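With one protein chain held back, the other chains of the complex are shown just where they sit.
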Amino acid sequence: MGNCWATYLGPQKNTNVRVSLPAVCIIWQLAMIVLFGIFIRYDEESDAHWIEHRRQHNITSDIENDFYFRYPSFQDVHVMIFVGFGFLMTFLKRYSFGGVGFNFLIASFGLQWALLMQGWFHALDPATGKITIGIEGLINADFCCAGSLIAYGALLGKISPVQCLVVTLFGVTLFAVEEYIILDLLHCRDAGGSMVIHCFGGYYGLAISWVLYRPNLHQSKQLIGSVYHSDLFAMIGTLFLWMFWPSFNSAIADHGDGQHRAAINTYLALASSVLTAVAISSLSQKKGKLDMVHIQNATLAGGVAMGTSAEFMISPYGSLIVGFFCGIISVFGYLMIVFLYFVSAFLEKYLKIQDTCGVHNLHAVPGLLGGFIGAIVAAFASEGVYGKEGLINTFNFEGEFANRGVGTQGAFQAAGTCVSIAFGLVGGILVGMFLLCIYEEIIHPVLEYNNHMVLKHQDIAESNFSVEQS
Amino acid sequence: MGNCWATYLGPQKNTNVRVSLPAVCIIWQLAMIVLFGIFIRYDEESDAHWIEHRRQHNITSDIENDFYFRYPSFQDVHVMIFVGFGFLMTFLKRYSFGGVGFNFLIASFGLQWALLMQGWFHALDPATGKITIGIEGLINADFCCAGSLIAYGALLGKISPVQCLVVTLFGVTLFAVEEYIILDLLHCRDAGGSMVIHCFGGYYGLAISWVLYRPNLHQSKQLIGSVYHSDLFAMIGTLFLWMFWPSFNSAIADHGDGQHRAAINTYLALASSVLTAVAISSLSQKKGKLDMVHIQNATLAGGVAMGTSAEFMISPYGSLIVGFFCGIISVFGYLMIVFLYFVSAFLEKYLKIQDTCGVHNLHAVPGLLGGFIGAIVAAFASEGVYGKEGLINTFNFEGEFANRGVGTQGAFQAAGTCVSIAFGLVGGILVGMFLLCIYEEIIHPVLEYNNHMVLKHQDIAESNFSVEQS
Partner (left out) sequence: MGNCWATYLGPQKNTNVRVSLPAVCIIWQLAMIVLFGIFIRYDEESDAHWIEHRRQHNITSDIENDFYFRYPSFQDVHVMIFVGFGFLMTFLKRYSFGGVGFNFLIASFGLQWALLMQGWFHALDPATGKITIGIEGLINADFCCAGSLIAYGALLGKISPVQCLVVTLFGVTLFAVEEYIILDLLHCRDAGGSMVIHCFGGYYGLAISWVLYRPNLHQSKQLIGSVYHSDLFAMIGTLFLWMFWPSFNSAIADHGDGQHRAAINTYLALASSVLTAVAISSLSQKKGKLDMVHIQNATLAGGVAMGTSAEFMISPYGSLIVGFFCGIISVFGYLMIVFLYFVSAFLEKYLKIQDTCGVHNLHAVPGLLGGFIGAIVAAFASEGVYGKEGLINTFNFEGEFANRGVGTQGAFQAAGTCVSIAFGLVGGILVGMFLLCIYEEIIHPVLEYNNHMVLKHQDIAESNFSVEQS
């Protein structure tokens, strides 16, 4: 088992990973320390000078510190990144630890690099040359990691830890550039990141998967089964993502009504997508039983698709409609023959992409939809619905964008979605090719490694799961 | 296995569920969209007009938005509903997915219907005919679902998904009416819902279980075992309920000291109930070993019983006393022979009720106690303890209730508890009879379905759990 990999992977270099992974971790972490030393400082709300700053700006209370507006949402997002994404990936029976553990490694490196990259683009003080960070910076760093973790979902079990880190390094970099273009240059609104996180992350991962495609990966299907308790762990991941999605979409929305509305809209869209996901899943199965994989993925699609428009006045029934269609579309992506042929099978047979975690149906397509839904909702915004000040406040029509109309805003939102797809696809292809280039140099035999990961438990695992052993 | 059910369930209609469940999900979700479109709008704190509203009402800061008072508690309650209740139901070895999955479906539908039902009774603006929702509305909707989820705990493994949805539809409706009578007409206080949630939900489920009782359900006992890891998942459910119960009882309490005090009281009652639950469980077992089922249920009883009085000045030692007795009573409910005979065995043998999850001892009785404890604490409230303004503030003695005395309040609290029991029992019987009436029409063979639910994993599951296979 796993020997079929030897040919593909060339001569075994088992010792490589003992050198390459520690070397990359230590050197990159040292680089982070040096770069943080040069660039990163506390912002005025987390600096000890805050007590003086407060008095000078007539801030009446410590509760006005941004920490109290955003910290509860931050912790929820943090749980989504580490438990949600992590345990969502435990369903493969031989990669439970790999799923959780590499998720942990990717996010821990990614958030440091994200603080730097996003800081350079968004928070660099030209006078001092320093980046200042606060609670909003931490949330954005977690968001930025989410992009790479989504990509990892399409690559699960196929790449090594060092390759994960390479994918993350470039993923975070591309994310920061793409985010700068979409949010700053195009002045799009995207509080929950339908475009910048999900659409980008999904296509980035799929493009890498396409470049790294190897036909004999089919033979690994015997390794890509799931077991009862693995699925229950995956359900923990799903539930934490589902429950905390209102925090995800509201975490960096505007103070006050912005955060409030984003939470309500996401809550409603998620509830709605559960019912349609159950309906379509039941309709598709013999005897109407439910497939937990459909439920897990489709229920989350509602949250993804609300990412951009959650802070808009989409209205409660609008949120339900978004959830309604996302549940349907996401499950269809998995099962209907016509879609299977054109999407999943098409992906694997013609486009030569393997999508381990179903990233296409969970992130890429709902993110894409979310971007365009946001464009439509923005284009139909009016002073009647938002109020004169509310409209300016919600879309931040200030400074150089003071004269932008809602129609223009809608067009830019749509353009932003296209930018995120382009960045995902082109970036993913380039990163995939880079991974192939450096392959012989630093990368060890991948699946071999992953097999060793679980060997420790194999004596027990085999007795438990012998039914599936070849 | 499971064939014994065929006779009971009449001719097999395996295709039914493929039609009925999707049809109900889609139609009801469409109905929700239409009703939300007609009735539901953002409240002033989540509407984009908030920026104008703030200035008009001289609100100095965005942090005054109710979102920041309640959002952390809301997320904790949300976790209790989906992870807490969900995983508490995973202990049945063949219904782990059923427990979590149907819990998910019930809550997702229930919260939408609850926003409408509670809105019509509590938040309908007569001028516009619209319901406005905000964060407090979402918490109340989650609470309303809790009532139906508690009822589901008594029906776990016995009803189909469509029946679940029917139970939820009527459960939420009854809840909203009962809540209106208790909180508005009787002007009771019940921040943590001992009466309106736990007492109602418990008796509602038990009454339905009584109507649906079938003797050959005994034969399913081989399916109602638990396994080591299932129990560990159930322990996750228990712990999240236990830890977040202070948020449950304080989520919709008054701003300021009300929320603060509710959290402290619940925290103390829960801690106290752990020690007595351990004591009684150990006392009852051979060699003093502990039964995790006792611990799981009894420790939660302390939180349930504090639901009404958590926001009162029950004093810290009063909270400990409540927890002390609840731990004892709840464990006794499970084990002492005299109680077994009169309660559990009595329930099954004479009242013909099967109570899968022990809802009677975990919710119904502690909820009942909580209601009467609240009545007593209210009746003994005094200006010396609460302060003149504090008393008015805590019991909301304003408007038409400005002249109500604490003794009267206590009497009304007790009356409210009786109302909740009556609604639970009568409503449950009617809903149970309705389920029987529509049985042949829309409901598919239940356990057959549930069996199929896990068949997917059976090849593996059977190798794991072969000891218990018949």
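In this document, chain identifiers A and B correspond to the written order of the chains, with residue numbering beginning at 1 in each.
Keep in mind that, in the parts below, a contact is a pair of C-beta atoms (placed from the backbone, for glycine too) under 8 Å apart; a residue touches a chain by one contact, two chains touch by 3 or more.
Treat the numbers as computed from the prediction; the structure is a model and nothing was measured.
Undergrad: Just name the one of A:Ile33, A:Leu185 or A:Leu436 that touches the chain not displayed here.
TA: Looking across A:Ile33, A:Leu185 or A:Leu436, the contact with the absent chain belongs to A:Ile33.
Undergrad: Kindly state which of the options B:Phe36, B:Trp50, B:Phe69 or B:Trp113 is in contact with the chain not pictured.
TA: Spelled out, the listed residue whose C-beta touches the missing chain is B:Phe69.
Undergrad: Go through subunit B and note every residue touching the omitted chain.
TA: 60, 63-64, 68-69, 72-73, 76, 227-229, 231-232, 235-236, 239-240, 242-244, 246-247, 255-257, 259-261, 263-264, 267-268, 270-272, 274-276, 278-280, 282-283, 285, 287-292, 295, 299, 313, 315-317, 320-321, 324, 385-387, 389-391, 393-394, 464-468
Undergrad: Touching residues of subunit A against the unshown chain: what are they?
TA: 14-19, 21-23, 25-26, 28-30, 32-34, 36-37, 40-42, 45-52, 54, 60-63, 65-68, 71-72, 75, 78-79, 82-83, 86, 90, 96-97, 100-101, 104-105, 108-109, 111-112, 115, 133-135, 138, 161, 229, 233, 236, 444, 449, 452-457, 459-461, 463-464
The rule is simple: only the chains that are shown with their structure count from here on.
Undergrad: Can you work out the rotation angle that lays subunit A over subunit B using Cα coordinates, in steps of 5 degrees?
TA: So the angle, rounded to a multiple of 5, is 120 degrees.
Undergrad: Using mean CA coordinates as chain centres, what's the gap between subunit A and subunit B in Å?
TA: The computed centroid separation for subunit A versus subunit B comes out at 34 Å.
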